[in-house]
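Note that this complex is displayed minus one protein chain, with the remaining chains in position.
On to chain A.
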Amino acid sequence: MSSNRHVVIIGNGIAGITCARQLRKLDDSVRITVISGESKYFFSRTALMYVFMGHMKFEHTQPYENWFWEKNKIELKEAWVKSIDFTAKNLFFQSGENMVYDELVIATGSKPNKFGWPGEDLRGVQGLYSKQDLELMEENTATGVTRAVIVGGGLIGIEMAEMLAYKKIPVTFLVRESGFWDNVLPKEESELVSRHMREHHIDLRLNEELQEIISDPNARVKAVRTKSGEEIECQFVGLTAGVTPSIDFLRNTELELNRGVKVDFGFQTNIPNVYSIGDCAEFHEAPAADRKAVEQVWYTGRMHGETMGYILAGKKVTYKPGIWFNSAKFLDIEYQTYGTVPAKWDTEKVKSFYWEHTSGKISFRMLMDLQGKILGVNNFGFRLRHEFFDQAIREAWDAAKVISKLDKANFDPEFFAPYYIEIQKAFKSQFGGDVKVSKKTFIQKLFGASV
């Protein structure tokens, strides 16, 4: 490959930036440009909520100091791309400028879903995805908001609820389904999160949908009406019913699109030298049975970027994700998951072990196949080691072996209560088998918090 070629990446999120960094590590001479209209420097989108709540300043969300990009010869272009001439390999910016590329990576991420609700474009109604959304939310909640309504029960919704709680704005949370995030979480976990939300005084309405958003005379939201006919007075509405690839500027071009930019496992689109990674890419088929064709998670974005970097450096690799993992934080409760734990499973083929602490805030679930081999785990309110479960699931350990070694998997800070012992006991009493229950260490007896 010629090394003076120009690789242009549209989008400086985790996917685009990881791609640029990996490529630079492998190829010292290729010219790399990263384009973003959102923010000149890469920042961590997941941290926007902390800026709102004053835990951090915006610059703290930037993982690299500003000199980093020049030092690594990664050119940054602050602009919005308006259109692309794929034949001439030319990008046109809204500012009227243009830029020629040899290879193009589209990593434009997502935008909040809007489902055509009446009033969804009123002032005071918004999603939360970009830096501009954050600024808008600061403006929208600055004064005069006595109640907010959040529509759609997912991770961004609960983050938004936490942000509004910081401003002491009461929140009504409309969730269409019968449990919070219940397309991802099994019933018990979904209930655990719901309880915790209510503990934080969030008015959680399950099985409730948005009918319309009602305007005041100034085109600003003054209330919402739900499907059940209730009118809830509010001055702010958060739309957090998922996200969708942000590829409007690519519609009606020769680039093949569906929900996202269609790609193969080499991230190759239907046009040579044009690739797509991250939230906005859509594989022709899902990369694994427990994965989706559009992967919209931080970690998958990073993996797409890593792999793309290698591909652009001329390495013969294709995207092969390993064992699934994910994490989130619901107000005060941390959540991690490793392997395959869907919201529902076929009880003929899958066995489930579930343990919940009496506080109702700490839980552990492990799914096993009929032979008792581990398929995946969910843990809430305590921490488990990624490396341990990556290995256990990859090597299909016996559940009893996993449970016996749970002390090794524990990732809670020192002196924390050894919940794994309770889990081991519960598993032993439910499933029997050759399970070793750990003993409390001397230090745990002396100082450890009681379970």
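Operating definition for what follows: a residue touches a chain if its C-beta (ideal position, glycine included) is under 8 Å from a C-beta of that chain, and two chains touch if they have at least 3 such contacts; residues count from 1.
The rule we apply is simple: contacts and distances are computed from a predicted model.
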Which of "Tryptophan synthase alpha chain", "Branched-chain amino acid ABC transporter permease", "4Fe-4S binding protein" or "Fused nickel transport protein LarMN" matches, in UniProt, the chain that is not displayed: "4Fe-4S binding protein"
Touch assignment to the omitted chain, from A:Arg24, A:Arg302 or A:Lys401, lands on A:Arg302
Could you tell me which of A:His60, A:Lys73 or A:Arg259 touches the chain that is not displayed? A:His60
Which residues does chain A use to touch the chain missing from this display? 14, 25, 44, 46-47, 50, 53-57, 60-63, 65, 166, 196, 199-200, 298-299, 302-303, 306-307, 310, 315, 317-325, 327-329, 331-332, 334, 336, 383-387, 390, 411-417, 447-449
